[in-house]
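One chain of protein is taken out of this complex; the other chains stay put.
What follows is chain A.
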Amino acid sequence: MVSLSGSLLSSLTVTNAGSNRFTRFPLYNSKMIHFRCYKRKKVQRKAVRACVAPPPNLGSDGWSATKFNDPSKSENLSTVWEPEDNSDVLIECRDVYKSFGEKHILRGVSFKIRHGEAVGIIGPSGTGKSTILKIIAGLLAPDKGEVYIRGKKRVGLISDEEISGLRIGLVFQSAALFDSLTVRENVGFLLYENSSMSEDQISELVTENLAAVGLKDVEDRLPSELSGGMKKRVALARSIIFDTTKEAIEPEVLLYDEPTAGLDPIASTVVEDLIRSVHMKDEATVKLGNIASYVVVTHQHSTIRRAVDRLIFLYDGKIVWQGMTHEFTTSSNSIVQQFASGSLDGPIRY
């Protein structure tokens, strides 16, 4: 039996005579509360260091880039620029601007993703959530501002240069499976194209990864023969697969673009738990994909509660609130309150 997600979770798992390496997954739900309490403490501690200073000249027009309502968090600002804090920063966006024609989507967004974090980016539609993911992934170039990957500035886009030290995976909202390839070819795409592994090895690894996301006997199906939830899980399996023959496995940051959109509540829970389960909690328990941190873009409350520890609230191209998940519903920020309650009255207008 192999643990997927971490030392704490692995203690909850039950050996299953080796028949299915990933049967631990269903057990995860039952121990969720316990686990999340632990996780929250851990991440909260990190978030003290993770807060980001607002860009200097953005307070005048609309919302400042970061606005902390909680007095305890405003203290964090003083600790922001300590150089020793940046050792575990995997991705950093500094004052990122992006516009499409006349539409200004991002207006100075700055934040850091640290090792081990589960970050959620939330906000109303059209505020640049997906855009920031694409900028992090290197599919779009920011108009202004920089993206640092493990402290190294990203120059150009994803195909321009090899980024060493970090893999960045992106799971699209639509799953974006290659519809002319089978599930096996989809999940193993990275290995078929970029590794020297044999077909049998890849096939075995694909089966393992599919089992990890709760799918079996679907390898030979085409994406059109899968349900929406299955497609998302296949996309997840595709993003966590990696070359096991390499000596050094780089940690991976996974970016999920609305992973639970359009799914029924139970399927959503399954996907949310999967997102948690592939997350690496510490170096010793790396079994799947070496997912060090992940970022989820979502508007779904269940996903916010279940799959995310720290939240970044984007509105009108800027970060208007950051905080832990449990602070989300109790925040005094009017935008956050309106978003959390779904009220029509408030600063967010449609």
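Observations on the model:
One rule holds for everything that comes next: a residue touches a chain if its C-beta (ideal position, glycine included) is under 8 Å from a C-beta of that chain, and two chains touch if they have at least 3 such contacts; residues count from 1.
What we mean here is this: contacts and distances are computed from a predicted model.
Name of the non-displayed chain as stated in its UniProt record, restricted to "Permease domain-containing protein", "WGS project CCBQ000000000 data, contig 00099", "Pyruvate dehydrogenase E1 component subunit beta" or "G-patch domain-containing protein": "Permease domain-containing protein".
Here the missing chain is touched by one residue of A:Val89, A:Val119, A:Ala137 or A:Leu263, and it is A:Ala137. Hidden from this view is one chain, which touches chain A at 95, 99-103, 130-131, 134, 137-141, 143-146, 156-161, 168-170, 172, 174, 176-180, 189-190, 193-194, 238.
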